[in-house]
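Here we show just some of the chains, and they stay where they sit in the whole.
To keep things simple, chains are lettered A, B and C as they appear, and every chain counts its residues starting from 1.
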Amino acid sequence: MSTHRFAVNVTPKPGILDPQGRAVEGSLGHLGIEGVSAVRVGRRVELTVAAVDAAAARAVVERLAAELLANPLIEAYVVEEIAGASSTLSIGAGEG
Amino acid sequence: MPARIGVVVFPGSNCDRDTMYALSLAGAEPVELWHEQASLDAIDGVILPGGFAYGDYLRAGVIARFSPVVRAVTAFADRGGLVLGICNGFQVLAEAGLVPGALLRNRGLRFLGRDVHIAAERVDTPFTAGLIAGRPLRMPIAHGEGCYFADDATLDELERDGQVLFRYVGGDGAAVGADDGARHPDNPNGSLRAIAGVLNTAGNVAGLMPHPERAAEGLLGSDDGAGIIRSFVAAAAGRASGRVADPNVAAAGVGAGSGR
Amino acid sequence: MPVTLTAASAAVTSAAVPLHRALGLTDDELDAIRDRLGRDPNHLELAIFSVMWSEHCSYKSSKPLLRTLPTQGEGVVAGPGENAGVISIGDGLAVAFKIESHNHPSAVEPYQGAATGVGGILRDIFTMGARPIAVLDALRFGDPGDVRTRHLVDGVVRGVGGYGNCVGVPTVGGELVFDPSYQGNPLVNVMAIGLLDERRLTLAAAPGPGNLVILFGSTTGRDGIGGASVLASSTFTHDDPSKRPSVQVGDPFAEKLLIEASLELIERELVEGLQDLGAGGISCATSETADRAGTGMLIDLDAVPRREPDMAAYEVMISESQERMLAVVRPDREAAVREVCARWGLPCAVIGRVTADGDIAIVEGGLDDSGAAAAGARELARIPAAALTSDAIVHDRIGAAPVHARAAPAPGIPEWPSDGLPERGMDPGAVLLALLGSPNLASRRPVFEQYDSTVQVNTVAGPGRGAAVLRVKGTTKALVATTDANAPVSGIDPWLGAALSVAEASRNVSITGARPLGVTNCLNFGDPTRPEAFWQLSEAVRGLGDACRALGLPVTGGNVSLYNESASGAILPTPEIGVVGILDDIATLIGPAFVEAGDSVVLVGEAVPGLAGSEYARLAGAAPGDGPPVLDLEREAALQRFIREAVAGGLAASAQDVSGGGLAVALAEAAMWGGIGGRLRIPVASSPAADLFGESPSRIVVTCRPRRLEALVLLARQHGLPVDELGVAGGDRLLIDLGNGGATGPAEGRGSHVADALDVSLADLEHAWSRGLGRALGWDEVD
């Protein structure tokens, strides 16, 4: 049994309208920021999984991502393993 | 001379007209302040109304914070001008750092449109002078991100310095109680210490989540909110005599309101 | 020159299926297209036809039926055919209203489907020059205990709120009904209401050859490609990926800007015509506006602002990207229009010119200064505008009553109902509590609390207690609005179901004291090529027309949604009715709740037998031979006249309609909402079940001060209406004795026994009613 920390990055699929990204782009002028484009706003979900091994843990995250965290019609996701020591680490999350 | 109250119109504001309507009922002269205007002139008070400024994308109020008008409002507040943020306006003030704390998503993760009761903690402020301390006021909330948050130290400080302006209470005025974690039916968004509205340290800028402008006529079910609007208008009128001109305006034809 | 279809269509064209069929057009339809063009269509033209000749855009199955509806009425300024119906309400003001479906998109992606449904119907309203002031959402789903249903309900409710709340239009009413027939095919019907200065009425026409065609609002992407043709006009199944177009995503923020910019353009008289882009995108907006004005348009495809690279011509032409408008503008006003759009931060482009030749012509390579195709430009398509709209194909579908169809019971010869429950030994109070807590009758608060119902400060009565009431600022008037559909009865007798829906919706408006102005409707039915489904549709339209004529109501608009079928079968035929009424003096308004202890409680109208189609039957079942209750339209009209007069004369303190759950539920609601119980006695005319829980129409519970009782009763009799004094409001229990001189009347003669009295505390009623929906949906756990 080992614990692993993952992040699931969920972003709007290419071609799908991203009103949030557009709003951010629209506000850059007020901030005096230039040269920024193609902004896409999505979600990032970080979680700890306890499983027999890393592969099993990743399988759990993949399922969670596909069934709950992302809406496959309009969103794409990527699962990445991250260090348990990330800033959002909470007690009990192991290094894997 | 009626108090001239500026009502900020961001793209996505949707309570601007309601606020102007309530101000008119309270005898004030509402003046539209367009989000791109960089100065305020001959204004006795400013209200940032509810809505979804710039779509409320990313985080409620955050994009609005960078608009020219908010810079102007900040300068106005720094000069001692009266500023009230309602709902989205409160979120903008919090993002801009004009009032302490942050507004998080409602704990139930759903938008909530319903009547609540709030009571003023202090009645010696420009926003509450016409109210009776502790008396429950019924008015609607309509927001998805209204859970008031600040860290414990800040909260203690706010309590100590009298910066908690309104709290959610029961219909009979009963306090919600200290249990922050639980969502009490009378504190539906789960605000810490049941805080519904706060003041800045100087006491001239306030924000609250409920909508007093929607409770300004008995016909609509409650006129409990009218007291807040009237207090604000009266305080602003009191300052009208000593209206401070915006130094930026003197330059050239930058008028108030772009009209629409 | 052939236009090649790429990417999205590749999947459907790869097989041996001819392109027109892959696009949902039949061989006959292809022939009809050739007739109109006098040649073969190229691919782009075929794609445009496929969208425009979809059921959704052309009404090819329903047009002949809809022509039979009454459309004339006092004050009607714009009727069917326009984006929304418009009726004058005096003081120089008019109300615009319309209902529309977004069923199939919501089944695929509930949040965005519902959100874009709200966005679409709002555009229909402000296109007319009206500021949207209210939304009502009429929703139908399958079993509330089912995981998929819960996902749909959650997404749809969030979507309606997510959009309406942001644009700042209050959601003030609607419906939420569960029935297994909607399991695979939920219904999301949204009605919107707007208020306009009559002088600002703007039509969706493109007059004046030489005028500019301006597209403003969001940019054009690949949203909903094929949505109108493939998705909306063939049977929907979850599992066929080729029929899953890229989902339309709504941006309520953009819509809010679009509302303000459009109304400003209209206010400043800068546009000659205005049309929103909905199903069919640019194809539909250009051809409809041109056809209405008898003009044509030359469209410069390159000028359309896009969100994505490499879009094919057909994608640009049929894209359903949201939050876009088409304006027809005189050349000298172009700069002013651009200035308004710029101030609201909206992209704006001249995409063509109005022409005199009646054709929609599409070129790439640009237009020259005179508005003609530039030298070297290529013409990609040319279609007479009429061929796409007014002269689109119309099918003569065949209708056949199903063999098992029950004839509507003829008035006067009712079938006897089951005497079923509740009889002696069965506590009718327990039945009442079960009904009040059931998914279809319990409080909708968990849903409508997710909506902003008070923005715009007009909401005098919001969701939760009958019709919505909105004051009209600057006048003494109020608008009253509601939606209703009786699908269970429509499933048995579509004529009756539709007529009942009109009766109930207009009754809900009349009981506030308001005069119903007109009807909008959304006909949600199955596959019209099935004779039984077409029969249901035609019977329902006949019922709708008959009821509207009897009640003096014009039908000012609506929407038809067909092919509502899934693997689990067709939905119950669901004729959704929206009614808007006007109350001249808001001071006279009354509500449904008991007002004061001591008031007299009176039932006007009488129960008739027939439990089929009722909520009671859903719970307890009905006798096999039972039918639905009959509807007497003359009596319905008299009842509504009576209550309006009673309200205007100050005779009534409250009025509550008897509908879902019957008289017992109506009384329980009036008592709970007023916080006042009642000590009442119901004379049983047919059977205890029918009298307490039957849903026979044309009945209202009226309360009045005791001293007004005589006058109220007299007024009812003058209208030829039966009246029963049920008792007196008061106390904290609802107590109903049953009897008719101690017996159950005719029912007793047939062996029915006297039921026990109903006796329940208000607290128990409230508990059952307020918890029911959250429990059914499992929302208790979340909250």
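Rule of thumb we're sticking to: a contact is a pair of C-beta atoms (placed from the backbone, for glycine too) under 8 Å apart; a residue touches a chain by one contact, two chains touch by 3 or more.
This one's a predicted model, so the numbers in the text were calculated from it and none came from an experiment.
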- Query: What would the formula be if every copy in the file were counted?
  - Reply: A x2, B x1, C x1
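Definition applied: only the chains that are shown with their structure count from here on.
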- Task: Please report how many Å separate the Cα centroid of chain B from that of chain C, as a whole number.
- Result: 37
- Note on the structure: Rounded to the nearest Å, the gap separating the Cα centres of chain A and chain C is 39
- Message: Could you pull out the residues of chain C that touch at least 2 other chains?
- Response: 251, 253-254, 345
- Which residue numbers or ranges of chain A touch two or more of the other chains? 19, 23, 26
- Query: Given the complex with chain B, which residues does chain A contribute to the contact?
  - Reply: 19-20, 23-24, 26-27, 30-31, 41
- Message: Which residues of chain A touch chain C once you look at their complex with the stated criterion?
- Response: 15-19, 22-23, 26, 71, 73-74
- Seen from chain B, its contact residues with chain A in the complex are 54-55, 57-58, 63, 66-68
